[in-house]
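Right after this comes chain A.
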Amino acid sequence: MSTVKFEPKIVAFFCNWCTYTAADLAGVSRLKYAPNVRVIRVMCSGRVDPQFVVEAFAKGADGVLLGGCHPGDCHYAEGNYKTLRRMKMLERMLKAMGVEDGRFRLEWISGAEGDKVRSVVNEMTEKVRSLGPLDLPGKFREWDKEIEELEARVKASEAEEEKIHA
Partner candidate 1 sequence: MRYQYFPGCSLKGSGRAYEESFLAVFRALGVEVRELEDWNCCGATAYMSVDETKSYALAGRNLAIAARDRADVMAPCSACYLVLNKTMRGLGENPELKRKVTGALKAGGLDYREGVKVRHPLDVLVNDIGLDEIRKRVKKPLSGLKLASYYGCQIVRPFATFDDQDDPVTMDRLMQACGAECVDWPLKTHCCGGSLTGTLPDAGLRLAYIILNEAKKRGAAALVTPCPLCQFNLDAYQGQMAGKFGRPNMPVLYFTQLIGLAMGLDADELGIGRGIIPAQAALAGR
Partner candidate 2 sequence: MPKKDHKTNGLPRVGFYICHCGSNIAGTIDVAAVREYAAGLPGVAVARDYKYMCSDPGQELIASDIEKYGLERIVVSACSPNLHEETFRKAAAKGGLNPFRVQMVNIREHASWVHTDRASATEKAKDLARAAVARVVHHRALERKRVPVDPNVLVVGGGIAGIHAALTLANAGKKVTLVEKEATIGGHMALFDKTFPTLDCAACILTPKMSAVKAHPNIRLWTWSEVEKVEGYVGNYKVTVKRKPRYVNEDLCVGCMECIDACVYKEPKFHDKFNQGLGKRKPVYIDFPQATPKVVLVDPETCLQLKTGKCQKKCASVCDRNAFDFGQKERSEEIQVGSIVLATGFRTYDAKKDKQYGYGRYPGVYTALEVERLVNASGPTSGEIKLRDGREPKAVGIIHCVGSRDEKSNKWCSRVCCMYSLKLAHLIKEHSGAEVYNFYIDMRAPGKAYEEFYDKLLGEGVHFVRGRVAEVTDWAVSPEEEGKLVMRVEDTLAGIVRRIPVDMVVLSTGLEPQADAQEVRRRFNIGCGSEGFFQERHPKLAPVNTFTDGVYIAGACQGPRDIPDTVAQAGAAAAEALALIDAGHVELEPNTSAVAEAECSGCKTCVPLCPYGAVSFDEAKRKAAINEVLCKGCGVCAAACPSGSITQNLFGDDEIFSEIEGVLAK
Partner candidate 3 sequence: MPLERKIKYEKDCDREFADWVTSQTGGENLRHCIQCGVCSAACPLSLYMDYTPRRLINMARAGFKKEVLSSFTIWLCTSCYSCRAECPKQIKVTDIMYLLKRRAIEEGVYPKRFPIPVLAREFGRMIFTFGRVDESLLVANLFLRTNWLRFLDMAGVGLGLMRKGRMSFVPHGIEARGQLRRVLEAIDSEESKEAAK
């Protein structure tokens, strides 16, 4: 296991008008970057429900990248401002869940910034690689087990109590 280099899996949500276009531009310009990102296209970064991010971590992503238009540049007037507010709250939540800084990243990348797609993807891949696997599904299983044990203990003590009262 330790001989195989850990290759993180990163899920990216890119808005159609800026960041997805920038990724297309990176392709047309033949810029080379790490193959660890899987892009999911949305029309606007504002479409990204925090649940999508949580779901991606829960299903085994080691990192989640969200790319939208620069502030003030949103194709839909102000969708990206909404993204920003929502994602600030999400960041706090992720921290509470034990997701380290650097696993979730929000970047404004305009349609002209193919090079930024490359640098952001490369940086993030390196960062997440250094953090190691997140394995939230594994953690969920552990937590489930803990909760089950707790439940069992509560039930047992309740049964005990009932016995005494009876």
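The candidates were selected such that all candidates are chains of the complex that A comes from, given by their letters.
Operating definition for what follows: a residue touches a chain if its C-beta (ideal position, glycine included) is under 8 Å from a C-beta of that chain, and two chains touch if they have at least 3 such contacts; residues count from 1.
Since this is a predicted model, take the numbers as computed values, not measurements.
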{"item": "Options 1, 2 or 3: the chain contacting chain A in this complex", "value": "2"}
{"item": "Partner candidate 2, residues of chain A touching it in the complex", "value": "7, 9, 11, 16-18, 20-21, 23-24, 26-28, 30-33, 35, 38-44, 46-49, 52, 55-56, 59-61, 72-73, 75-79, 82, 86, 110-113, 118"}
